[in-house]
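Before we start, here is the structure in question, set down as C-alpha cells.
With one protein chain removed, the remaining protein chains of the complex are shown where they sit.
Entry: subunit A
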Amino acid sequence: MNLLEASGVVKKYANHLALDHVDINIPENQITGLLGPNGAGKTTFIRIINHITMPDEGSILFKGRPIKSSDIYNIGYLPEERGLYKKMKVGEQAIYLARLKGLSKQDAYHKLKYWFEKFEIGAWWNKKVEELSKGMQQKVQFIVTVLHEPELLIFDEPFSGFDPINANLLKEEILNLKEKGATIIFSTHNMSSVEAVCDNICLVNKAKAILKGNIDDLKQQYKNNEVAIEFDGDINLFKEKLNGSYDIQDLGVKNRNHYATILLKEDKSINKLISLLLQDFKISGINEILPAMDEVFIKAVELSNKNQ
C-alpha cells in the first residue's frame, strides 16, 4: 500500500519547468530513495509534499485522500540546507521547534531528554547553538525532525556533515524508525548510502521521474548477465569448454584459486554454466554480478538524456 501517491505533478517557475508530469508512489513502511542530479526537481517535489509550494497541476494523495495542510503534523522534514538560531539555547530551541510541530511543552521536554541522551548531547542542553559543532547541530536537527513521531519522514542529505561513526549511528536510527513503522523518503546523491538503507528508489532527472522501483528489481533489470566464478582446475580446459557459447571477460588467479568473469549469452543461465563445468572443475564460488546503484543511476541518466 502506498502512503503517498503523486500523479501528474507539474510545477513551473518563471523560466523553467521544475517538475514535468511526475508520478511517484511512496510505499508504506519502506524507505524510498529520491535520487537525481542537482537541479533535477527533488527539492521542489519535497516542498510540494510539505505544502510549502503548490503544484500547478496534478494531485498528491496522502493515505489515499488529497493531502491537506494539517497533514504536515504527520510529516517530519529534514531539509538539505538547515540552520538553527545561533543565539538560542539548544534545549530551548528544540522545544520551540517541537511545539511548532504540535507537541506540548512537557511532551517535547521528555522526548527530547530521551533523544539527547541517546545521541550523547545531553550536556549541551543549556549551551548556545553557536557553541555546537556542525555535526552536533545536525544531530539536534535530526532529533527535532523525528521527535513528533510522524508517519512520513523526509530526509534530504541527512549524512552531510557527519563523520563516519555518527553517520553510522544515524543510519541505524533511520532503520530503527522504519522498524517502528515509519515511511521514509530519503533524498541523496550518495549512492552507497542508498544501497545500504533504501528499499525503493525514484530517479529524477530534468524534471522527470525516469526510473523507479524496488532496488533489487532495478538491479535485475540493469544487470549485464555477468557471472563471477572461482574454481580449481586446468585453465586451458576451462577456456576450451566455454568456447563459443560463453564470453570470458576476465581470467586470473586469486588466493590459489582461478577466477573468471563470464558474460552469459541470451539463452544461457547460471545453472547451465554450472552443469557444464561441474564434472571437470572444483567450483568454490559462483555468483551473479549485479550492477552497483551508481551504475544504474548513470546508465539511466545517460539513456534519458539520449532520448530527449
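Heads up, the rule we're going with is that contacts are C-beta pairs under 8 Å (C-beta built on N, C-alpha and C of every residue); 3 or more make two chains touch, one makes a residue touch a chain; residues count from 1.
Assume contacts and distances are computed from a predicted model.
Hidden from the displayed complex is a chain whose UniProt protein name, among "Inner membrane protein YgaZ", "Cobalt transport protein CbiN", "Acyl carrier protein" or "ABC transporter permease", is "ABC transporter permease".
Looking at A:Leu3, A:Ile72 or A:Val146, the residue that reaches the missing chain in the full complex is A:Ile72. Note on the undisplayed chain: of the listed residues A:Leu97, A:Ile185 or A:Cys198, the one touching it is A:Leu97.
Residues touching the missing chain, restricted to subunit A, are 14, 47, 50, 52, 54, 56, 69, 72, 75, 77, 79-88, 96-97, 99-101, 141, 144 (touch as defined at the top).
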